[in-house]
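Attaching a single structure in structure tokens format; questions to follow.
Missing here: one protein chain of the complex. Every other protein chain is in place.
Going by the order they are written in, the chains are A and B; count residues from 1 in each one.
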Amino acid sequence: MSAARLFGFGCLLALLAVCAACSHDRDEAAPSTVKLGERMSPGPWGQISRGRYLVRAGDCAACHTAEGGAPFAGDRAIPTPFGTIYSSNITPDPDTGIGRWTDEDFYRAMHEGIDREGDHLYPAFPYPWYTRLSRDDVLAIKAYLDTLTPVRQAHRPDELPWPLDQRGVMAVWNGMYFDAGTFQPDPKRSPQWNRGAYLVKGLGHCGACHSDKNFAGATDKDDPLTGGFAENAFAPSLAGGTRDGLGSWPEQDIVQYLGTGRNGRTSAAGPMAEVVEDSTQYLSKPDLQAIAVYLKSLPARKDSAVASVDKDTLDRGAALYVDNCEGCHLKQGQGEPGAFPPLRQSSAVQAKSADTLINVILNGSRIPRTAAEPTGLAMQGFADHLDDAQIADLTTYIRNAWGNRGEAVDAGHVEDLRKSLRQSPGG
Amino acid sequence: MNHDPARRDFLRLVGVAVPASMLLCACGGHDTGSAARGVRSTAYFESGEMDFIRAATARLIPEDALGPGADKAGVPAFIDLQLAGPYGRAERWYMQGPWPSGTDSQGYQLRYTPAQIYRQAIAGIDKHCRAKYQQSFAGLKTDQQDEVLHALEGGKVDLGDLPSKTFFNLLWQNTQEGFLADPAYGGNRDFAGWKLIGFPGPRYNYVREIGEYGKPYGQPYVSLIGRVPGEALTHAGGAA
């Protein structure tokens, strides 16, 4: 079956909106690779390996693989402020995956957020970013996904309240917050900067976590990357602030962080640890450098004033620090180079919200295991050791010791976070 | 409920079963109140047995000018909890018969668990004391108690098939444990044992201090459950 015929066949399918009973373009019994040649445009192997690279760059596996589940078979619970959404199966299984999807179906999903049946997808699937991808890149991704072993895994119904469970609502949302459109290079900037912007604003969908979201869960279309909430953690600002952004990071530190999960300043924690493990460690040096160049060009947000913290809180926090943290992070919060990350001058520690820090204190953290840094040094959680008030004091202290500055945290907030972590599907 | 650093969590972690009703007494020594409410105040010992343990450990480590003794340090409660748990039941010991006796170098060969040893020994000792002094051990004067303890240590008290020396050694071992183990286990209350000797507790990094030869270590005493375990225990009891 030629590619053109396949395309036509797919269109026909879409038109008829017939699914299960229809014949389709692959033999279920045969291994998926058998038909590759027929499904691919010229030079399939080059395209497939590029697709594999892009799939990693987009960290598709993170959402489309459930814990302990088959890769890319979906069914991972994605907590959103509105309810739990379950990711879909993107293996080429004809009934439950994307086995019957044409290239055009796939491109429309990536570019417009509309699935093969014509239904709107929820923006938990980051099409507001993926829309910026070139058609070539999208088709390369499809070419790679087509090589996967098909896994039968039906989509679990999302747990959303009315009216959000009506997918039509998303048309309204799209009207308000979404513009489809491929990335347009800025001719005034270098090709490297543009490559970085393309990766960050497109496939990397960094803004999905690192940009602020409004009440409807939409980010600013400019994607300012000044920090945002994600899965009970706070993704710190990637903009230019020296206290809580990347202002003091040389490009090399960004490259090292994304490539290995750590650098002399900090190490990846929480959801970002997974991002490094599953995605950024596989990016090429030039791409990481391009990302660094782009991020370093982001302007600093105006540094907001931070209220000073009373001495009693700091004293209590300091004592808790000595008893629980100092052994590894050391007296001045300087950490141990090559082992335990510093807390002093850390942008993550001083971030607008302390949620990531609180999260790490409650549940512990593991430095990503990457090819360059296989160890995976870990810290235990203190959820059973310290109460809410103690964690609040400790967090406040760490955010205000050794020249750090950050808004104080109260016990009620720790209690809330503890609760939502306990309820979160992953936690 | 606030999330307290619950000592009960800690004890569960280390495999010690603690009846919720007795947490207060295990930590604070406020057992009069719970006893008055008809709540059982020990995990393993009967009340007469507890009287023996308190009296005997108070002689093994007496209160004096150097500080609290075993009783004030919570050693009786510690032993009680230990015997109620896997240690008291000898859960890790090989307990298959037959049970011949051997040489000292072959080690322990009795079929009794530590908890059973205490039960049998205390009954035997009180019998011995009533016969010799017309009083239970707890009712004796301290010099008489010392006399009995020395007799036990020398293997001179008849406890049936249990050598009194075996019991004495076990009691003394457990008493030292209760005085010197982490306060999280109910003994070493207010760091009584650690303050006596100058051990700061589970501090974790001495890179800076190890080369400061002869200098006292400056940080306050700390337990696995924090600096003021007494308070933590009260919370745990309250939370139960």
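Things to note:
Simple rule for what comes next: a residue touches a chain if its C-beta (ideal position, glycine included) is under 8 Å from a C-beta of that chain, and two chains touch if they have at least 3 such contacts.
Please note the rule applied: contacts and distances are computed from a predicted model.
Not every chain of the complex appears here, and the one that does not is recorded in UniProt as "Gluconate 2-dehydrogenase alpha chain", selected from "Carbohydrate ABC transporter permease", "Fe-S cluster assembly ATPase SufC", "Phosphoribosylformylglycinamidine synthase subunit PurL" or "Gluconate 2-dehydrogenase alpha chain". Checked against the hidden chain, the listed residues A:S248, A:T375 or A:Q423 yield one contact partner: A:T375. Within the complete assembly, A:C328 is the residue of A:A218, A:A300 or A:C328 that touches the hidden chain. Residues 10, 13-15, 59-62, 64, 66, 69, 87, 90-96, 98, 100, 102-109, 146, 149, 153, 172, 175-177, 180-182, 184-185, 193-194, 196-200, 202-207, 209-211, 213-217, 224 of chain B touch the missing chain (whole complex, contact as defined above).
Touching residues on chain A toward the chain that is not drawn are 324, 327-328, 336-340, 364, 366, 369, 372-380, 382, 385.
One rule holds in what follows: only the chains that are shown with their structure count from here on.
Averaging Cα coordinates per chain places chain A and chain B 53 Å apart.
Of all the residues in chain A, the ones that touch chain B in their complex are 319, 322-323, 326-328, 330-331, 383-390, 415, 418. Within the complex formed with chain A, the residues of chain B that make contact are 2-6, 9, 203-205, 208, 219, 222, 225-227.
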